[in-house]
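Excluded from the complex is one protein chain; the other protein chains are retained at their positions.
First chain written, first letter: the chains are A and B, and each begins at residue 1.
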Amino acid sequence: MSGEAKPSTLEAARASLMRSAALKPFEYLVWLPLPLLIFLFPSKAFLLNEIAILALFAVSLDLILGFAGIVSLGHAAFFGAGAYTAGILAANGFGAPLLGLAAGGAAAALLGFATSFFILRGSDLTRLMITLGLQLILLELANRFSGLTGGTDGLYGMTVDPIAGLFSFDLTGQTAWFYSLTVLFAAFLFARRLVHSPFGRSLKAVKGNRRRAAFLGIDTNRRLVAIYTVSAGLAGLAGVLLAQTTQFVSLDVLDFHRSAEVLLVLVIGGTGYLYGGIFGAVIFKLMQDWLSGMTPQYWQFWIGLLLVAIVLVGRERMTGGLGRLAAFLPGRPARRAAKAPAAGGEDAP
Amino acid sequence: MLTILFDGFAYGMLLFILACGLAVTLGLMNFINLAHGAFAMAGGYLTVVLMNRYGVSFYLCLPAAFLVTALAGAVLERTLYVHLYDRNHLDQVLFSIGLVFMAVAAIDFVAGSQQQIIQLPASLRGRFEFFGVSVGVYRLFIIVICGLLTLALQLVSSRTRFGSQLRAAVDDPSVARGLGIRVSAIFAVTFAVGSGLAGLGGALGAEILGLDPTFPLKFMIYFLIVVAVGGTTTITGPFIASIILGVADVAGKYYLPDFGAFVIYTLMVAILIVRPEGLFARSAAR
Partner (left out) sequence: MTPVLETIDLSRRFGGLTATDHVSFSLERGARHALIGPNGAGKTTFINLLTGALRPSGGQIRLAGEDVTRLAPDRRVKRGLSRTFQINQLFPEMTPLQALALAAAEARGTGAAWFSSIAADEPALARAAELLDRFGLAEFMDEPTSRLPYGRQRLLEIALSLAGHPEVLLLDEPAAGVPEEERADILKIVAALPEEVTILLIEHDMDLVFSFAERITVMVNGAIFAAGTPAEIEADRRVREVYLGEGGDE
């Protein structure tokens, strides 16, 4: 069967694939105004910084959840690993931010790689339990080795040097914001490139139908290990950012609620197209800022209600508003296909 | 040593009663209900309120906790959960975490965030020596109650018509439906009973496990361990998993107090790595 395609088909195919990976006008609209926010809301620098960090964390989760279909309840393990690595370094005289970034990202990625082999088999429940369990183990360890981590008191005494010896972290939070935003941007570019590569597309195939993916010759386990490692590394970077910009790390970075929260953030923004993490982080943080201003203690109640509502209304529909921008975003045609008669057929046991 | 074993056993029995409802929901509806602990918490708080405010006897509170939470479970099942059976696991997880958050904040709002104390009746307090083992009366009481319940569950599932329909439905809901079994009615009843047992467990366990608004979050992982490790195809699986968990937790906290729950988490992860479908899964066909 070595026929040739019609030139028209070939051209249409090429155009279609290029279109789905090309930068959309919408993306400029997301990124260009971001650095300017600080000038609009100079007093909100810390909130903006938190948004950027949370967005990076959520984007990292999207890589495994939205692209590879791995449900994790323990993604904070990697966030925490990054945060503690950078924190401990800075508390022991290694306060260069970029060094902390590299070390924290690498430590988290290493942890991700080592644990990725455990999430390859079993059901969703097994994966939930293993991811959650590993995070809790880390939490117990961080608590136990308080000499190193500060335990329940938190890790004090971090001194973070100026970035590249030039920009010191000031009290206004401006440096922190630009720093986090830059890291977010770089990591996002990387992730975006990745999901549009053949590797990234094969992940969607693995997510869509793991069994068939294997019968296209894809080594599904290796792909999952790779993306889990990358995702862990990016989550680690988010943790580093939090440690460095707040100059403090506590056991809170490894808490269950952090894993649940990032899941919620991603779900608010929508999974599987990367921008969901950013949109979700913005919406979530603004909402938190507003609601906890009203009822600081019971803010959790509203998160819960929101989660229940999102699920009952249907995630597809709820995030549909953002989804309608899909036409401009990369890689979205898939989302239209929500729940038509399954082409997947029986599940691979 | 034997005392630890005994306490662990009591603790494990308690966990089983708390978690067996979750095992059934998961096995029957393939539904991951992270909010299961909220029912236990409800049972616990109900007991606290009944006893402390209205002076109701502890012995009466136990059946009340069962009935009220069972009713609440039935209502929630028919109104909310029923919409989620055919959703994917992510949706189920999000939904039930949402419920947990709401329950935690609501209880915090109503009852405050402090620990609640249950004043046990005098007849249940104290310890006695039995062949050199120091036996807590209340723990013995728990073992007896939970043992009877376990036996009852076992009998219902193996001897009654309802039990055989239930087992058929767990095995393969669509086949069971084909046989004319009213699967959705079975769902509702088992969900209610499971919630009721959790409520009862919450009432029984308040003294041992502690009771505050974060209860559902704190013990979520324990319940999940029971079902993940024990599997959902039998009653025996979760039962044995509960006992292992109870003993390991008590022993771990006794011998390695610095490591907290480290021991059981590690044990769980290790088991799931070796046997992803749990210790007692039917041998995988492939």
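The definition used in the following text is that a contact is a pair of C-beta atoms (placed from the backbone, for glycine too) under 8 Å apart; a residue touches a chain by one contact, two chains touch by 3 or more.
The structure presented is a predicted model; accordingly, all values stated were derived computationally and were not measured.
The residue from A:Ser60, A:Asn143 or A:Thr220 that touches the chain not shown here is A:Thr220. Mapped onto chain A, contacts with the missing chain fall at residues 1-6, 9-10, 12-14, 16-18, 20-21, 193-194, 196-199, 201-202, 204-205, 208-209, 211-220, 222-223, 333-337, 340-346, 348.
Basically, only the chains that are shown with their structure count from here on.
If you average the CA atoms of chain A and of chain B, the two centres end up 33 Å from each other. Note for the complex: chain B touches chain A at residues 26, 32, 80, 83-84, 87, 89-91, 93-95, 97-106, 108-109, 217, 221, 224-225, 227-228, 258-262, 265-266, 268-269, 272-273, 276-278, 284-286.
Of all residues in chain A, those touching chain B in their complex are 65, 71, 73, 118, 121-126, 128-130, 132-134, 136-137, 140-141, 143-144, 256-257, 260, 263-264, 267, 297-301, 303-312, 315, 349.
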